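For this depiction, one protein chain was excluded, whereas all remaining protein chains were kept in their positions.
Moving on, here comes subunit A:
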Amino acid sequence: MSLWVDKYRPKDLSKLDYHKEQAENLKKLTQRGDFPHLLIYGPSGAGKKTRIMCILKDLYGCGVERLRMEQLNFTTPSKKKLEIMTVSSNYHIEINPSDVGMYDRIVVMDLIKNVAQTQQLDVNGQREFKVIVLTDVDNLTRDAQHALRRTMEKYITNCRLILCANSTSRLTPAIRSRCLGIRVPAPTITEISSILQNICKKEGLTIPSEFAQKIAEKSNRNVRRAILMCEACKVEQYPFSVKQNIAEPDWLMFIRAMSRKISQEQSVNTLANVRGDLYELIIHGIPNNIIFQTMVSELVKNCDISLKSEIISQAAFFEHRLQHGNKAIFHFEAFVAKFMCLYKKFLEDTVGDVF
């Protein structure tokens, strides 16, 4: 039994539920000879991956759906062995270059060259190129981005890249200008709520539109999250009731609880306690920027406007620093400690004002 998120993933450009005009444009794109490199970007859960699979299906037919997982091995010039998981069909291959961290350049370059070198297996196939899907390209190192520049021009006859990113801020202009950028905004609350209702209908369930709306709102415009929450609600209680509890992701509740702790008591004890929480989050693979953002937006809630801006400015400083060190915990803690100082002073001052 597959999850609803997988079971009801649209498989055709024409079946996509929202951004229909864009889907139509993408369809035209696949029918032309001059298919460009693509850069598909948007927040997580906006449906980028679904769109990419639809594009591939349009290009190559059902063959792209026969996927296999394979581990590829690479060797750096210094003879270090690298392994990376790939998902591929006869027509495309997908990797997440950031899996190999600072060695992403070698993996990406070797892969492109090899793909460009192998002739299309299916001689009768209407496409003379294969597709390399690179996910998470926000995290590509500068080095890898530089290396991609000329490669993208040079090997364009035999392979096309589809780059997938949450945001394009960190991509160099050189990479951006070599791709056709496709912006994929998160679907609206209304769109998500109608997707939920459709899924429920197909499952033979009834869902009050008010409840679907409520889930959509809680999902933060993230379709994947919304569908997961909806399925979880179904397991919890069916028939649905508008008042039923909608479970939010564990990590979200965890960060909220942690932030409450920080706001309640500013002490070395709390700091030590929070360290444990932070480690917990890091170990579970919650991305640093998610931890930081959620924590910040929770922490500023009880502050006045001038303190808010002071805290944001500190957060911006420490969050940026975190990108450089390899020990995230230091920077998280430094920020928490800074917050505690500022907040404690603020509380004392306001109490002082009262007397």
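Quick note on the criterion: a contact is a pair of C-beta atoms (placed from the backbone, for glycine too) under 8 Å apart; a residue touches a chain by one contact, two chains touch by 3 or more; residues count from 1.
As a working rule, contacts and distances are computed from a predicted model.
K.L.:
What protein name does the UniProt record of the undisplayed chain give, "Ubiquitin-related modifier 1", "Translation machinery-associated protein 20", "Replication factor C subunit 2" or "Ubiquinone biosynthesis O-methyltransferase, mitochondrial"?
P.N.:
Of "Ubiquitin-related modifier 1", "Translation machinery-associated protein 20", "Replication factor C subunit 2" or "Ubiquinone biosynthesis O-methyltransferase, mitochondrial", the absent chain's UniProt record names it "Replication factor C subunit 2".
K.L.:
Pick from A:D104, A:D277 or A:E319: which residue touches the chain that isn't shown?
P.N.:
Of all options in A:D104, A:D277 or A:E319, contact with the hidden chain holds for A:E319.
K.L.:
Where the complex has a chain not shown, which of A:F211, A:F292 or A:F339 is the residue touching it?
P.N.:
A:F292
K.L.:
May I ask which residue of A:M53, A:V100, A:L148 or A:L281 touches the chain that does not appear here?
P.N.:
A:L148
K.L.:
Consider the whole complex, including the chain that is not shown, and state which of A:V5, A:M53 or A:V115 touches that chain.
P.N.:
Looking across A:V5, A:M53 or A:V115, the contact with the absent chain belongs to A:V115.
K.L.:
Among A:R170, A:R224, A:K261 or A:K338, which residue is in touch with the absent chain?
P.N.:
Touching the chain that is not displayed is residue A:R170.
K.L.:
State which residues belonging to subunit A touch the missing partner chain.
P.N.:
Within subunit A, the residues that touch the unshown chain are 25, 28-29, 32-36, 41-43, 46, 70, 72-75, 77, 88-93, 109-119, 121, 128, 130, 143, 146-151, 153-158, 167-170, 173-174, 176-181, 183-186, 220-221, 289, 292-293, 296-297, 300, 305, 308-309, 312-313, 315-316, 319-320, 323-324.
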